[in-house]
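For this view, one protein chain was removed and the others were kept in their places.
All chains are identified by letter, namely A and B, in their written order; residue positions are counted from 1 within each chain.
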Amino acid sequence: MNSPHLKMPSFSHSVRDEAAGSKVFPTKPASLITSGSGNSMDQLFRGALLLSAVSVLAIVVLIVSQLYLQSRLSIHQFGWSFFKGQNWDPVAGDFGALPFIFGTLVSSMLALAIAVPLGVGVAIFMNEMCPRPLRNVFSYLVELLAAIPSVIYGLWGIFVLVPLMRQFIEPFLAKHFGWTGLFTGPMYGIGMLPASVILAIMIVPFISSITREVMLAVPSPQREAALALGATRWEMLRIGVLRNARVGIMGGIVLALGRALGETMAVTMLIGNRAEIAKSLFAPGYTMASVIANEFSEATENLYLSALVEIGLALFLVTVIVNIFAQGLIWSITRGNTARSH
Amino acid sequence: MAVGIKVQNLKAWFGKTQALHGITMDVAPGKATAIIGPSGCGKSTFVRCLNRMHETIPDARAEGNVKIGDTDIYGSGSSAVQVRRRVGMVFQKPNPFPTMTIYDNVAAGLRLNGVSRGRELDAVVERCLTSAALWDEVKDDLKKKSGASLSGGQQQRLCIARALAVEPEVLLMDEPASALDPISTSKIEELIFSLKQNYTVVIVTHNMQQAARVADFTAFFLMGELIEMDKTEKIFTTPSNKKTEDYITGRFG
Partner (left out) sequence: MNASYIGIRRYLVNHLATALSWLAAALVLVPLLAIFGYLVYRGFGSLDWAFFTQIPKPVGESGGGMANAIVGSAFILLIASCIGVPLGVGSGIYLAEYGRGRFGHLVRFTADVLNGIPSIVMGIAIYALVVIRQKHFSAFAGGLALGIMMVPTIARATEGMLLMVPQALREAALGLGIPKWRTTISIALRTASAGIITGIMLAFARVAGETAPLLFTAFGNSFWNMDPTQPTAALPLQIFVFAISPYEEWHRKAWAGALVLVVLIVAAVTSVRIVASRGVLKGSH
């Protein structure tokens, strides 16, 4: 045991004795040890955190219970027929929500039909095709698209998209696709079609960012396997990536649907706000969210208010179910990647 | 003065897996005791039970009787926080607080325990960095450089200084040099040798030469059990247990 430590005389003086002797550090360990603030403060800390976590639960419970309480009147009055009635007549006190459900479903589905190919295409572009230096710029731009407030989409829609629709797009559609019956009637510019287009622009970032995420979650051996078989780049993507990621991409689409169903301002500003069910996409419509936005502050009758809240409750339940479903789909693909917590 | 540790029938679990099967041993005061054994033998778990760090792992628990001096650390009146102030710990990988300067790292234990006193703190920091053989290397950058900016060996000595600042009576070291280069390792070993004059040091190591160099006593662990404990020379020259001999001579592990 002739190790180097023996040549270390500088350490031979006592650290502890020096401290005690020279009063460099008069707060002796005794004071440290007896300041037993630890346990009770830990309890307090944990309690405060628990309180904020519980408040998240409480908020959701409160929201649901308030929506139910405020819509009780309408629920008792109309029962299930509320969702089948086509008549929305506040003056007569007759309320049926079908036109709004129709408008919400049609505008959301149409928006998905436009946004899904775009969103998935953009995701493929960003992950696989985009030159590397551009990738960051592009994802930043798409991120901005997601950050623009709904009311500004609406503003832009009113002053740019609607005139464009009225003068060019709708006449074009009427001329070439009028035979379908979807593009007929007077061309107001506002209506189901522009509302769906603006919705589509708004949900593209959701679809593309989730699609990118699940595509990245596909293990690279899958790609390599496809390439090793002599696949072209597209075949590699289709067989090696998209096929494995499709459930997750589905999840992204469903999540975007949840967004579209509840989207309010831009749609309210563009859809025309008329409670009727029309086949033509040129015709004005109404959605569940926009009828609340437009009529809630004017609704003075209790039943009227209650009917609007019931629409809100229905919208809440539908979006919650859609979101849970979407989370489940996404989770089933990315769990391996996102479980990096430990 | 440095205090001894008496361990009686210490058992520890991770969830349902038992990691320690009733360890009983005495650690002598003011000496360095090395714990050796193959990976997974429970040596880290054992030292982590000596300052109740084991229980910070989710689902982990320990039972038994551990006395630091006269205090039963698992006894009812005892709190983990108080135990850890008396029993300092140095970890395998240097873990200085990256958001803090060198000075703040050393002072962290006192400040965050609510016992900071301006001027005196300067003296404590200097004394602890000196004891950790780091003062000369960092004295000009105390409040300028982050703890994370130091080299690995310096970081580990900073962690030792940080542990010393709370004035522990026992110092636990869990493979303190395993992530370091040979020169840093020898500095740490010198340091251990000087520290044991004032502290009771328990060091876990997978490196038998290191145990031979720094420790007065050595304990051999295998599969969560204490196989043998004796004076270091005895363990490395004439172990009484066949398993110890096999391990020392490299026949397994």
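In this text, a contact is a pair of C-beta atoms (placed from the backbone, for glycine too) under 8 Å apart; a residue touches a chain by one contact, two chains touch by 3 or more.
In this text the structure is predicted, and so the values were computed from the model without any measurement.
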item	value
Neighbouring displayed chains - absent chain, whole complex	A, B
Residue touching the undisplayed chain, where the options are A:L73, A:V106, A:V214 or A:L315	A:L315
Contact with the hidden chain (one of B:T71, B:S146 or B:N241)	B:S146
Options A:L73, A:V142 or A:I210, residue touching the unrepresented chain	A:V142
Touch residues of chain B, complete complex, unshown partner	51, 53, 56, 58, 81-86, 88-89, 91, 93, 95-99, 108-109, 112-113, 146, 148, 159, 162-163, 166
Interface with the undisplayed chain - residues on chain A	32, 37-39, 41-42, 44-46, 48-53, 55-57, 59-60, 62-63, 66-67, 69-70, 117-122, 124-126, 128-130, 138, 140-145, 147-156, 158-160, 201, 204, 208, 230, 232-235, 237, 258, 261-265, 269, 289, 292-293, 296-297, 308-309, 312, 315-316, 319-320, 322-324, 327, 340-342
